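Provided herewith is a single structure, encoded as structure tokens, for subsequent inquiry.
Every protein chain but one is kept in place in this view of the complex.
Note that the chains take the letters A and B in the order they are written out, and that residue 1 is the start of every chain.
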Amino acid sequence: MALNYDQALEKYEPTLGLEVHVELNTNSKMFCGCATEFGASPNTQTCPVCLGLPGSLPVVNAKAIESSIRIGLALNCSITPFSRFARKNYFYPDMPKNFQTSQYDEPICVNGYLDVTIDTDEGPKVYRVDIERVHMEEDTGKSLHVGGATGRIHGAEHSLLDYNRAGIPLVEIVTRIIPGTDKYAPEVARAYVAELRDILRSLGVSDVKMEQGSLRCDANLSISPRNSGTLGTRSETKNVNSLRSVERAVRGEIIRQANRLESGERIIQETRHFQEESGETRSGRSKETAEDYRYFPEPDLLPIVADPAWVEELRVALPVKPSIRRKKLQEAWGVPDKEMAAMINAELLDTVEETVALGAEPTKARSWWLGEVSRLANEKSVEPTSLIQPSEIAEIIALIAAGELTDKLARQVVEGVINGEGNPSMVIEKRGLKVVSDDSSLMVAIEAAIASQPETAEKVRSGNIPAAGALIGAVMKATGGQADAAKVRELLLKHLGQA
Amino acid sequence: MSREIIHQTAAEMSAELASGNVTAVELANAHFDRISAVDGDIHAFLHLDREGALAQAASVDASRKAGEKVNPLAGVPLALKDVLTQKGVPTTCGSKMLEGWRPPYDSTVVTNLKKAGVVILGKTNMDEFAMGSSTENSAYGTTRNPWDLSRIPGGSGGGSSAALAGFEAPLAIGTDTGGSIRQPAAVTGTVGVKPTYGSVSRYGLVAFSSSLDQAGPCARTVLDTAMLHEVIAGYDPKDSTSINAPVGKMVEAAKKLDVKGMKIGVVKELAGDGYQAGVTTRFNGALEALLSAGAEIVEVSAPSFEYALAAYYLIAPSEASSNLARFDSMRYGIRIGDDGSRSAEEVMKMTREVGFGKEVKRRIILGTYALSSGYYDAYYGSAQKVRTLIKRDYEAAFAKVDVLVSPTCPTTAFKIGEKSDDPVAMYLNDVCTIPVNLAGIGGMSLPCGLAPEDGLPVGFQIMSPAMKDELMYQVGGTLEAALQSSWGQPLYASAPTLAVK
Partner (left out) sequence: MAAISREEVAHLARLSRIEMTDAELDHLASEMGLILDSVSKVQAVADQDIPPTSHAIAMQNVMRPDVVVPSLTNEETLSGAPAREEDRFKVPQILGEE
């Protein structure tokens, strides 16, 4: 009988550590001037350096150093006075030099922490996640496995390599073992990655898109019998592509390891791959025969000695911490927790904030972005922010407030903007969408309706109020449906002496 | 020997070009003719780029005709060691691994040469990936020493030195990791300079040992070498280790012909047992010449030099084991065993078995060992400490003297095959040149005569502090002038006339 999660936790304690790889959003690569744009056609953002051609040499991207230091500072790390690159030697076809230029015993940032809050049975609880190190390295190329049934490595006949990604700057953030997570290990893991992602986003150093791989999480997990005081053998789970997956992967791995131990098997130190569909992990490469990476200081690069004054400048200029900023925004906007969480999960907090800063009412800004715009973005499978600008939403909200647009018309304006018909005023102009509220132009239409239906007008004058419907309909038709019907009715009745 | 244009120095050729007595195209063709005549015996070249060379020569001729100001070396031919990339021109590093590879980019050295209008005739033979002292480790056959075709031309840059001694080119580029410019210069009676580390860009120099490799100029005279030095040196933002400082005035220094009041230190440890008698004789003769020219000669001790060879044969193979990992048949070079059933891993292993020669494999294995966990501190780590001690020895010495001198190598050119089965004996050949690389300073070898016992050239090494390369040229130029006036002609003029085929 297989153990479920709760049963596994009764017998075993989990030990959790996390490694997060972040692709920096620099314009050029870590060691060469090639562009870093996502989605370029294969092998077009490549040069002798990132292809590892014989004779080529690396030169460090200054922005990558700056971003790494800012990340370290935001994670409360010490910036080391002397840091160096080293070569990590191992063969793999997606790595052009067959060594990765990385940092080994002299990383740029060490000894930080990040506090994360999760909901527990006893209410919200803060976990302090200690950061061991933040170091710089370079990304590998991408391989496409051809000929296999699944496009996976197993059964593939050959592989195709694209080195556009090779050499993109990566920052690796390594936690120490996170103490006392116990049954909340999955939630803590998720909350940590979520908080880290928000911090990185606020720093503007990365796109932090898990689904595109610009933020990748490896979960190191082991379990040991309760109160045994020992540490189990750990597995390292990769391929975790969303926040939800972080939580599922940790949970799944706890269950898997517990059941293995229950059935008398031992845990193998290995890399495992998270399977999005099943929520399980699958065995990758065994690390039993430990690789010998033969690290040594990279002779082609020189040490980084960060000027303390510069580090101080960077520290002072750090943005407000996302947790603090969220609290402030929530108070200022008076938004309930649930709606705040919705905005955060939809990654629209920044956008809503920007829209509010442009004069929109917070509730309205939130409902437009999370409602209509998100719905349309969903239909098109794109990001809401790629469809329309905060300034445009702010403008539309302002027009509604001024009574110049109805909600219904506003939706048409949004649609027009998204269709590329121009900014809101251009769409209103082109589509002729303005609410007709000015009395004199309405009066012209009303008088025209009366003139064309004198008998109906007479009935109304004589007290047959329901007969006004035909006249109102004519006015609405004449104004292309843009008049406010209630207003038309009011004016009409007044004009015919019935108000 | 009849004095044809090919026997002139680069400086003389430069003057002939400037005065219009010869065109760059004629000069290139004269050298191609010479190469056709003698390279069957010497085998200095792996590849000739007639088309590229003649196009460059024609363009220089056109510029001169149009009255444009050109570099003094514009139109002068050069032989390029096959370890530097030249766009579209085969670059093999003497290895089967890179057979047929045409790099898509120019090394900075080549860019600088092209900018100056130097005419690159072709690529010269070398020990595979610059590992060796004889060119016997080339996958494309051994180069022979024009002084005695049964002997080695030195290595790794034996092709470049032989091309100079055989009058196949007046200028050449070498690279020097542990003596690969200076030892070939010594055994062929030519001049070679390893500049200060970081003063000539390594961009496009296929790395053997990154922290030691340095490209440098080779020629038949000190002045020619200085002229070429000024063309190839300079700051390059593509090489992180490139020194951002102006290039010294090498030509001016080479022309000074004055060492009065200069202090020259003789390194005590680089003499004695194992040094051929004729080498010692000629070395001492050169010291006397310098003394007569007004220099002060003092003895200097460098106690840590005794560890230099050992440190070198740990550091260089370690870095090489990593640098050469990229040769895996995935992106360029040869691929062996890809029959559709083997994995990438198997194909890599088979390719590296076939593509690398014995010496390269030996050093990769040695380097892999020295870097592996458990051995790192004892080997690689200790070697790096030795490096510090050697730097300190130099610092102490240069506090007392302007330059240091020693024989370039313990012996004259040995016979082909003589040491090829004894790596340790082969490695000993580099004992005098290696400390310079470990410390990153400048080193020059120039001829100081023929050993009486075998009539073969002997090299005299001058070492100068980092970024003071001009001192080598000053001392070297003075010594060369003094010796030539005693001999009545340059040493290279007494080289055997090779049978023209």
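Simple rule for what comes next: a contact is a pair of C-beta atoms (placed from the backbone, for glycine too) under 8 Å apart; a residue touches a chain by one contact, two chains touch by 3 or more.
The structure presented is a predicted model; accordingly, all values stated were derived computationally and were not measured.
Among the displayed chains, contact with the absent chain in the complete complex occurs for A, B. In the complete assembly, the contact with the undisplayed chain comes from A:P299, out of A:G112, A:P186 or A:P299.
From the options B:P217, B:G278 or B:G440, the residue with contact to the chain not on display is B:G440.
Only one residue from B:I264, B:A302 or B:A325 touches the chain missing from this view: B:A325.
From the set B:A116, B:L164, B:L314 or B:C432, the residue in touch with the chain omitted from the display is B:L314, counting the whole complex. Taking the whole complex into account, chain B touches the unshown chain at residues 101-105, 196-198, 211-212, 237, 240-241, 243, 306-307, 309-311, 313-314, 321, 325, 328-335, 338, 340, 342-350, 352-353, 356, 361-362, 364-366, 368-370, 372, 377-379, 381-389, 391, 423-424, 427, 437-441, 466. Take chain A: the residues that touch the chain left off the picture are 26-28, 32-35, 41-48, 51, 53, 59-65, 91-93, 143-147, 152-153, 156-163, 239, 271, 273, 284-285, 292, 294, 297, 299, 301-305.
We take it that only the chains that are shown with their structure count from here on.
Chain B has its Cα centroid 55 Å from the Cα centroid of chain A. On the chain B side of its complex with chain A, the touching residues are 84-85, 91, 93, 98, 101, 103-105, 107, 202-207, 209-211, 237-241, 318-319, 321-322, 325-328, 330-332, 340, 344-345, 348, 368, 371-373, 376, 380.
Those residues of chain A that touch chain B in the shared complex are 48, 51-60, 87, 89, 91, 93, 96-99, 157-159, 161, 292, 294-296, 299-302.
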